[in-house]
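Missing here: one protein chain of the complex. Every other protein chain is in place.
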Amino acid sequence: MQRFDLKSLAVRVGGRLDGSPDVEVTGVASIDDAQPGDVTFVAQSRYVPRLDDTGASAVILAEGVETNLPAIRVKDPYLAFLKAIEAFARPIEDSFPEGVHASAVVDPTAKLGEGVRIGPHVVVDARCEIGRDTVLGAGTVVMRDARVGERCLIYPNVTIREDCSVGNRVILHPGVVVGSDGFGFAKGEGIYHKIPQIGRVILEDDVEVGANSCIDRATTGRTIVAKGTKLDNLVQVAHNVRIGQHCVISAQSGISGSASVGDDVVMAGQVGVAGHIHVGDRVQIGGKAGVPNNIPADQAVSGIPARDHREWRRSNVHISRLPRYAEELAELRQRLEELEKANRASSSTNA
Amino acid sequence: MQRFDLKSLAVRVGGRLDGSPDVEVTGVASIDDAQPGDVTFVAQSRYVPRLDDTGASAVILAEGVETNLPAIRVKDPYLAFLKAIEAFARPIEDSFPEGVHASAVVDPTAKLGEGVRIGPHVVVDARCEIGRDTVLGAGTVVMRDARVGERCLIYPNVTIREDCSVGNRVILHPGVVVGSDGFGFAKGEGIYHKIPQIGRVILEDDVEVGANSCIDRATTGRTIVAKGTKLDNLVQVAHNVRIGQHCVISAQSGISGSASVGDDVVMAGQVGVAGHIHVGDRVQIGGKAGVPNNIPADQAVSGIPARDHREWRRSNVHISRLPRYAEELAELRQRLEELEKANRASSSTNA
Partner (left out) sequence: MQRFDLKSLAVRVGGRLDGSPDVEVTGVASIDDAQPGDVTFVAQSRYVPRLDDTGASAVILAEGVETNLPAIRVKDPYLAFLKAIEAFARPIEDSFPEGVHASAVVDPTAKLGEGVRIGPHVVVDARCEIGRDTVLGAGTVVMRDARVGERCLIYPNVTIREDCSVGNRVILHPGVVVGSDGFGFAKGEGIYHKIPQIGRVILEDDVEVGANSCIDRATTGRTIVAKGTKLDNLVQVAHNVRIGQHCVISAQSGISGSASVGDDVVMAGQVGVAGHIHVGDRVQIGGKAGVPNNIPADQAVSGIPARDHREWRRSNVHISRLPRYAEELAELRQRLEELEKANRASSSTNA
């Protein structure tokens, strides 16, 4: 367990100590979850009253906000809290010992960088390259001719297939599959004949891929996830997809074959993107949206099929009013018919 | 293969034997699938005629229902059938031998309870605790400081990450990931900076998690799945989620970060729940629903966005009638214009 006296922690997060320097903190927690020993934070004034009930031993707080708790005073309490989390995060070496475990099977033609941490039952096949300081968790399999960069953190039970390339500082969570075959068949005489999938996957630097997500290799050429893009759990990236830089793609979303996604795109959960389309830079896609067509840059879209987000919200309001509209329609029809009847009566009177 | 003479099976399921006690049954099956050697059941009168065509050698049946087959007579045929299934289920020891397989890598500081069954290529890291009679299937990895309770059944290729806690009698199906990082980043200068995820996952007693489902650890604090809750395959539970007791969450559903789900909630397949919301006790959520807002207790909801289930069904009927409404609108407009024309003509006549 990590331990800090409040004075050292104030230094770590760049704040001013306001209270006893000897208070010892052993964890960080949100205001509602905090127990004695935890440091918490308040970033918005509406949470200040909850300080009276928190179990925390100390709080990170802006100047001028009153509290009886020992405090670390900072300009931006949320950012300082993130620094406190980093202070308490356990280093890699606590979980993954250095060196190659005796049970790992590393092909003699594979190249291992200095400082690698290769766990039990790992497999590194012929001609693979594993960069320095990279971790391969237990049970992970790296197939022939694949390349993993430096300072990567590959968790247990990951599969990286042949010829694929993983950049530097990439994180792959447990169960991730990189380079599975694209879903490509040629139909002939009622039978699907497999099209061999001979392309690769390129994950650029600083990519992170969530647990049990799958990234298919290209049929020919490359499936690419560009620099700094983060994929959540159970995400599907099909063959020949290209995802740009610094995108965030939430859990259970799927990108179909040969689609391209620009830079700085954000997808909420369970989004689906059709094949062969382009999603422009900085597009934001709402949860559960289905995107059948190209989306120009800077749009926010939602719905199935996806359309402008505000328009989609307006549609939903109108859909909820449909029973009322149907009644109004019936009512107008009735009143119209009465008018028509009256007119017919009146015109026969006039005649 | 398990074998019972009909007399012993009648005793096992608490029924009255009606036919030869020497009939031997070697399996259980539904009425349409049953082969000679199988015992089947009929619980609803509309299935009785199918008894003429079944291949079954015996049937579990209410008193008074006629059949030529050897029968076990019971009050509740479905419940008795479940007991017959239990009778035929193979015991754990048939699939998982006792003891620690020679190829498993168990850290000397780990504590193993009596009667554990630890399969080939399993990894149990430093300071882990594995409760008595618990099974760890082949290739499963339990990372440092994690705890698995008693009588758990952890199937092959599961990953339990550091510091997580699994209760008693928990079942984790193959490929499950417990404690993967929450999907949390702080954006600065166009780049996503990882927020270390230093919290844990708590799976309480009698939880079951389906194949390849993922449960993320909390950013700080705990992600909790409470007692008796069952998750199906490919389910996503994000960081800091709390799911109550005795919920049933069907395949491919996802719960976003910091959402809380009450007790006795039922979700059909492919549901999505947004972050930071609360789903009340006993709420029922229809398949494919997207839940963007809090749902009060005891509601049944469906749709994207989710709303009252009956209201959603009504909306769908109205949506299917939209082409007709559009025609009616056009027709009313035309008739109105004719009336207006007639009125203008008449008023100029009158003038």
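Order of writing sets the labels: A and B. Residues in every chain begin at 1.
To be clear about the criterion, a residue touches a chain if its C-beta (ideal position, glycine included) is under 8 Å from a C-beta of that chain, and two chains touch if they have at least 3 such contacts.
In this text the structure is predicted, and so the values were computed from the model without any measurement.
Asker: One chain is left out of this view; which of A:A238, A:A268, A:I285 or A:V301 touches it in the full complex?
Answerer: Candidates A:A238, A:A268, A:I285 or A:V301; residue touching the omitted chain: A:A238.
Asker: Decide which residue listed in A:T219, A:S250 or A:S302 touches the omitted chain of the complex.
Answerer: The single option touching the absent chain is A:T219.
Asker: List every residue of chain B that touches the chain not included in the displayed model.
Answerer: Output for chain B: 27-30, 33, 79, 82, 85-86, 88-90, 94-95, 101, 103, 119-121, 137-139, 155-157, 171, 173-175, 208, 210-212, 228, 230, 232-234, 246, 248, 250-252, 264, 269-270, 287-288, 303-304, 316, 319-320, 322-323, 325-326, 329, 332-333, 336, 339-340, 343, 346-347, 350.
Asker: For chain A, enumerate the residues touching the unshown chain of the complex.
Answerer: 103, 105, 121, 123, 125, 139, 141, 143-144, 157, 159, 161-162, 175, 177, 180-181, 183, 185-186, 190-192, 194-196, 198, 212, 214, 216, 219-222, 234, 236, 238, 252, 254, 256, 270, 272, 274, 290, 292, 304-305, 307, 311, 314-315, 318-319, 321, 325, 328-329, 332, 335-336, 339, 342-343, 346, 349
We adopt the following convention: only the chains that are shown with their structure count from here on.
Asker: List the centre-to-centre spacing of chain A and chain B in whole Å, with centres computed as mean CA coordinates.
Answerer: Centres of chain A and chain B (C-alpha means) sit 24 Å apart.
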